[in-house]
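Handing you this structure, nothing more for now.
The other protein chains are all here in position, but one chain of the complex has been omitted.
Up next, subunit A:
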Amino acid sequence: MVLNKALKNKRYRVVDIKLDEKLARRLQELGIVKGGKIHMIRKAPLGDPIHICVNGQNISLRNSVCSGIVIEEDK
């Protein structure tokens, strides 16, 4: 599934990043790397963007970016 579908307060693992190179690179530099963990915190009151936590750092991403981030539930 993609990051848009992530549920509040759940933890996920990044499987793949399907975005253009420049954007993918920036996400990776922020620690959103294949195999890395993402903690979904909340959606903004208007539904977009979302608030996630990566390596203890709070990041906000637009849904248009999230749809390129493939994740799976972290068990």
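Some notes on this structure:
What we mean here is this: a contact is a pair of C-beta atoms (placed from the backbone, for glycine too) under 8 Å apart; a residue touches a chain by one contact, two chains touch by 3 or more; residues count from 1.
Criterion: contacts and distances are computed from a predicted model.
Per UniProt, the protein behind the absent chain is "Ferrous iron transport protein B"; the candidates were "Ferrous iron transport protein B", "tRNA N6-adenosine threonylcarbamoyltransferase", "Heme ABC transporter ATP-binding protein" or "3-isopropylmalate dehydratase large subunit". For subunit A, the list of residues touching the undisplayed chain reads 17, 21-31, 33-36, 41-49, 51, 55-62, 64-65.
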